[in-house]
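All protein chains of the complex are present and in place, except for one that has been dropped.
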Amino acid sequence: MIAIEFILAGMLAAATPFLLAALGELVAERSGVLNLGVEGMMALGAAIAFITVYTGGGHVPAFIAGGICAMILSLFFAFATIGLHANQVATGLAVGILGLGLSAYFGKPFESFTVTGIDKIAIPGLAELPLVGGLFYQDIVVWLSLLFTVALWYVLTKTKLGLLLKAVGENPHAAESIGYPVRLIRVGAVAFGGFMAGVAGAYASTVYTPLWADGMIAGRGWIAVALVVFGTWMVGRVFLGALLFGAVSLGGIAVQTVGLAIPSQLLTSLPYIVTIVVLGVISSNRRLLRLNGIASLGEPYEK
Amino acid sequence: MAEPLLSLRGVTKIYGPVHANSGVDLDVEPGAIHAILGENGAGKSTLMKLIYGVDTPDEGDIYWRGERFEVTSPAAARKLGVGMVFQHFSLFETLTVVENVSLLVPGSKRELTSRIKQLGTEFGLEVDPLAYVHALSVGERQRVEIIRCLLADPKLLILDEPTSVLPPQSVELLFDTLRRLAATGVSILFISHKLEEIRSICTHATILRGGKVTGNVTPKDFDAHQLATMMIGRNMPDPAPAKEVEKGPLLLDVAHVSLPSEDPFGVSLEDVSLEVRGGEILGIAGVSGNGQSELAAVISGETMLPRAADGRLSMMGTDVRTMGPAARRGFGFAFVPEDRLGQGAVPQLSLTKNSILTAHSKGMVARGMIRGGRATEFTRTCIADNDVRTPGASAEAGSLSGGNLQKFIIGRELMLEPKLLFLNQPTWGVDIGAATAIRKRLIELRNAGCAILVISEELEELFELSDHMQVLHDGRLSGRFKTSETEPEDIGRAMIGAEEAAQ
Partner (left out) sequence: MTTFALPKLVRREKASLPILVAAPFVALLAAALSNLVLYAAIGVDPFAVFYAMLIEPFTSYFSFSEVLLKAGPLLLIAQGLAIGFRAKVFNIGAEGQFVLGAIFASAIPVYYPMASGAWLWPSMLILGTLGGLLWASITAFWRVRLNANEILVSLMLSFVALQLLNYLLLGPWKDPAGFNFPQSVMFPFDALLPTLLPGTRVNISLLIALAVAVAAWFFTQRSFAGYRLEVGGLAPNAARYAGFSQNGAIWISLLIGGAAAGLAGAAEVSGPVGQLQRSISTGYGYAAIIVAYLGGLHPIGIVFSAFLMATLYIGGDNAMVSAGLPIAAVNVFQGSLLLAYLVAITFVRRRLVWPQKATTEMVAQP
């Protein structure tokens, strides 16, 4: 009972880094670009945001700084892959390695320092409920992320911009032939993905666990990439996936509070193992992937 | 004479060593249906790309209503009032008709839906606005493309080989639509290499050969033979007479094969049966997208049938249902695929390495290692015997022209000395010279006793080549037609599924 209450209360906050990074990557992938550098972009965003808060910059500038630095990194990726048709997989890895390196490089003087997070806001009435009350007692970023999720869903499914993104991802040649600037749209989508990864990292290092440690992103960027596949490129399903991973990542602590003797390493591995299992289950449905998949994903676009 | 809507003066476009267009002049009058006539590789597509702003000319000028314009992008061309219907449509399969339209035409979905319906009745272009494009037939997709262009209120409509995707009956419908459009003052540029069509619908024709304009004529004043001579610069070669030869043994036997499509955008094959004997050419006609690629994959072995599948699939008397392409080649089967670059050949590899692709069993591999000398020797022979124009065996496959690469691939497959040869769209995008050479080779091969199966969208080609024909429509194969006793209209009816005719 306590464990469930604990998971319900913490799940949304734990899910937020996954959610923001995955939604950013979703937009990039919908335009047809596979950026595997999410982990590195998140790490860079986390380091820059942490430094900003630690040096007295405040949380809002920290999120913006983290987002922009990660976005700049994503623009290197965009230049190589969209401008010059470099291999997207390899370039994504390069950007990931570079981002991780830069985060460690800039974060080095701040290793193991902590900052103050931000206060939580309770929804009156609901937050006092037994068992589920914790769900309604969250920080502002969580609430904004939920709003953002709904807004993104609206833009992608109900507006012409969303239609255009889907069109560019399915058939860039056709989109160009009816007069849309495919590369510009793709660069925009990649930059958006970079910004969101940076914000996700900022949340992780300045709000969720407000401390800096090298390697603190710990594969969450990669799980975000996997989440986009789990969600078959749909916002609602990506959100559910992020919640699942939020819950799984709390599972370890929850199990310990109950007092079960499970090796902590197994609990730490749980998100990775769940990723592998879910990836297998979703991917084996080839029909689903083909129906929802992005036809030009990963393919360089050449006129 | 009215001022031309569109004029080109001295337009030249060079790609590497190729002068795709050189010094092209063109005048399109308002309300004209103007043909651009030329064989594959004559520069028709390049010219359209320049007019539509996909590419920009290296030299020369484009005038729109007498004013010079730089058409730098399709968006700029559309702003002028140029619409284009592509040969391979620029539609988005995962979107609905109205969504596709809304990407090009402003307006709410409801508004567009009613306008699509209205235009449909007005010009004979009926289509369900809420249907997903992947669920539409090729003909319906073409209607969507035309509607999308018309809604943008164009002054000039370009159609690139519009009839190549239509069965004969639908061609008349399309022409009717185009005439109605022209009557409203819209100019139409009609790109084609089909002479009779041009004679029946076009008011002007500009003939291209080797990137240059070789004639500006009124097509009705000339017969097809004269137009053809202008188009290819010499007399049309006569097709080799298809004399009857004695039928050999049954070499390909397909009976009652069904294969549900795994791909939601693909076509399921249903109860397909066909037979090919030695000394016979069987042609498979049909509008593309009716299961051609699925059928080709089943016959080549790229798609193997499930072990438990019903039906029969045997080659040279052996059941090959669960065998892959390499195993089938072992029985004397050879296959020329539709897609030359990326399937029939690897563009980044040399011709020598491309020989190994299917001919490795010709002594090119010993104890797991490649014997480069053998492969080079094979490739040189193939190049010499098939008149492949290339610097040599080490040239990358991607650097060859379409016709030359096709000659190489067919040559390679013939050097396997097949008993059963299967070709998918053997002359698609190949210039007339190479196409004629290829057809001649096939007939010689048939006369020597080889069993040949050809899938083609070009009805004329099938009538010229095949002893028998069957028609593929929506994953089903019609009965056999004996070519010498069949009219194109009979095939046409089967192409739209109007009747399941046999014998």
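Labels for the chains are A and B, by order of writing; each one numbers its residues from 1.
The rule we apply is simple: contacts are C-beta pairs under 8 Å (C-beta built on N, C-alpha and C of every residue); 3 or more make two chains touch, one makes a residue touch a chain.
Please read all numbers here as calculations on a predicted model, not as lab measurements.
Within the whole complex, the absent chain has one touching residue among B:30, B:210, B:347 or B:449, and that is B:347. Remark: the omitted chain is touched by one listed residue; of B:52, B:92, B:123 or B:335 this is B:335. Within the set B:168, B:311, B:325 or B:488, the residue that contacts the chain not displayed is B:325. Checked against the full complex, the candidates A:33, A:71 or A:100 give a single residue touching the omitted chain, namely A:100. In the full complex, subunit A contacts the hidden chain through residues 36, 40, 76, 79-80, 84-87, 89-91, 93-105, 108, 214, 218-219, 222-223, 225-226, 229, 263, 265-266, 268-269, 272-273, 275-276, 279-281, 283-284, 286, 289, 302.
Within subunit B, the residues in touch with the undisplayed chain are 7, 16, 61, 63, 66-70, 72, 300-302, 324-329, 335, 337, 339, 342-349, 353, 356-358, 360, 365, 368-370, 396, 399.
Just so we're on the same page, only the chains that are shown with their structure count from here on.
A separation of 44 Å divides the Cα centre of subunit A from that of subunit B. Interface of subunit B with subunit A (complex): residues 52, 54, 73-75, 77-78, 84, 86, 89-95, 99, 102-104, 148, 262-265.
Considering their complex, residues 160, 163-164, 166-167, 170-171, 173-180, 286-287, 290-291, 295, 303 of subunit A touch subunit B.
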